[in-house]
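We show some of the complex, not the whole, and keep each chain where it was.
Per-chain residue numbering starts at 1, and chain names A and B are given in the order in which the chains are listed.
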Amino acid sequence: MSGAPNASIQIDDAGRLRHLITTEGLPRTLIERILDTAETFVPAAGAPPKKVPLLRGKTVFNLFFENSTRTRTTFELAAKRLSADVINMDVAHSSRSKGEDDLDTLYTLEAMGADIFAIRHPENGAAARFAAHAADNVAIINAGDGSHAHPTQALLDVFTIRRHRPDFANLSVAIVGDVSHSRVAHSTIHALRTLGTTDIRVVGPKRFLPDNAESLGVTTTGDIAAGLSGADVVMGLRIQRERIAGDALEGVADYHERFGLTASNLAHAKPDALVMHPGPINRGVEINADIAYGNQSVILEQVRNGIAVRMAVMAIIAGNSNAR
Amino acid sequence: MSGAPNASIQIDDAGRLRHLITTEGLPRTLIERILDTAETFVPAAGAPPKKVPLLRGKTVFNLFFENSTRTRTTFELAAKRLSADVINMDVAHSSRSKGEDDLDTLYTLEAMGADIFAIRHPENGAAARFAAHAADNVAIINAGDGSHAHPTQALLDVFTIRRHRPDFANLSVAIVGDVSHSRVAHSTIHALRTLGTTDIRVVGPKRFLPDNAESLGVTTTGDIAAGLSGADVVMGLRIQRERIAGDALEGVADYHERFGLTASNLAHAKPDALVMHPGPINRGVEINADIAYGNQSVILEQVRNGIAVRMAVMAIIAGNSNAR
């Protein structure tokens, strides 16, 4: 997917957020508006999450063509805290399914009175296809499509970074793992670039490194010491065990030693570097439990912030829809 | 199932709707009351669906012994827009299960405080069995039982027709497809007959035509030209691919050409004939996508109206229950 069509599809004629499909090409002003709005939804320390009536009377469909109880739950909670009615729909997606079937589902659920869809789909570009065919009053939020994009995860990542390290232009970020297949990494890299970060290093074994590093605007290395050297933020990615288990040269233990977020590997980064991970973690694979729950980690903050960021996206899109 | 026991089970001593099991034998006054009430729940053009407090404090169980995410969602939305609490229960139904097990489930859920059940079940007559054993303050709505009945689908069909062609007595309706196994077709035919329609044609290959055409009050034909000739309404039924795929003489393409709702087949009907389908459609099988989303089609109106009709049924039944 090139950025241009997605970028244009998600912004209305007045330059406001219409859908959220990708962070690629999403203007800095819109990203900052989402982050600023999300700040209002983060509960104060020790306080319960806020419940606000911004989506009262609206219906949010969590339309998941790929099973993800955890991500579905974050959208469900965000929508309920905005007082929306929420419908969870897990839809089987077989290799036989066609894009046309998806559109029939879209049109049918629109006719039931859906206002917002959070869509998880195994195919790259699926969310954009839904957006291209959505009715005027219906918005699509991409909850992850193939290895393409996962924009709400990226926004919660930069939101979490901003709360601790607001000077994006002078930030060094290292992303460790299978960036080549990671929608999270792609979306987070785009968001960081737009916010002004220029020093983004992708670290991992050769076959995990993206082919398009230059156009992404990142540097790549297979050397964890070089990749983490002086980094302000170190982000681990969840590893599909299947991708490394069968590999004779590089089993799980070897991967953990070479690329896992461990005390010895982290020693290469700044002493107060933030440790991040999109979750769920594989202990002893891409991260060590002591690090995951250690005092540099903001992993659970990411989860908490994820609700606030998703509330912000839905509230902004619904507000824009009402204003049209 | 004969009509008499079902008809009597679903009406209380004062002649009011008590359960909704079948459209067979359902008095015209009750059908019209449902349709009139449903009119009040259809959102104005461009307006969001209404949310009303008619079922506040009531608990609606969607008790599905057969998987149907789509139908379940229509009942869930209808109940939520009436402000009910909704519990979704997907219950495994094995061939070993006995009717007694169903009753144990009914009694247990009644004890939990259920007010209304929307029940989908693979066996003919299951909804009537639940109704026969339901407590005084509990109502059963049949959400489809075997090949027997699917009354809310039938009511949304006649509701949709009435909005465009209110003179049921002078209507020619053609139903195309496997009527013999279709609970939708059976229920819609009963509703149309009660509302005064006398010209109902069933069109399809011989083995799809019902054995009891005469008692149903329909004519049958294997000739699409004759069946659609001068029709005001043409209703396609979803085809189970398995029923035609293995058939040497009549594959999917052949079925589509002979019985699909295509431009050339529809040319036999009136030029402004309504095109209907209960959904979900199989593009290129029983209907062509251009027709499904063309200007004669009311298929998406059917979906939208389905929420209003289900709200009406629940609201009327709950009102009658309160009045007893």
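Everything below uses one rule, namely that a contact is a pair of C-beta atoms (placed from the backbone, for glycine too) under 8 Å apart; a residue touches a chain by one contact, two chains touch by 3 or more.
None of the values given here were measured: they were computed from a predicted structure.
*Asks:* What is the total copy count for the complex if 2 chains are drawn?
*Replies:* Copies present in the complete complex number 3.
The rule is simple: only the chains that are shown with their structure count from here on.
*Asks:* Could you say what rotation angle superposes chain A on its sequence twin chain B, using C-alpha positions and rounding to the nearest 5°?
*Replies:* The rotation relating chain A to chain B comes to 120 degrees.
*Asks:* Would you tell me which residues of chain A are touching chain B in their complex?
*Replies:* Touch residues, chain A against chain B: 57-59, 85, 87, 89-91, 100-101, 104-105, 107-113, 115, 137.
*Asks:* Which residues of chain B touch chain A in their complex?
*Replies:* Checking each residue of chain B against chain A gives 43, 46, 48-49, 51, 69-70, 73-74, 76-77, 80-81, 279-281, 283, 289, 293, 300-301, 303-304, 306-307.
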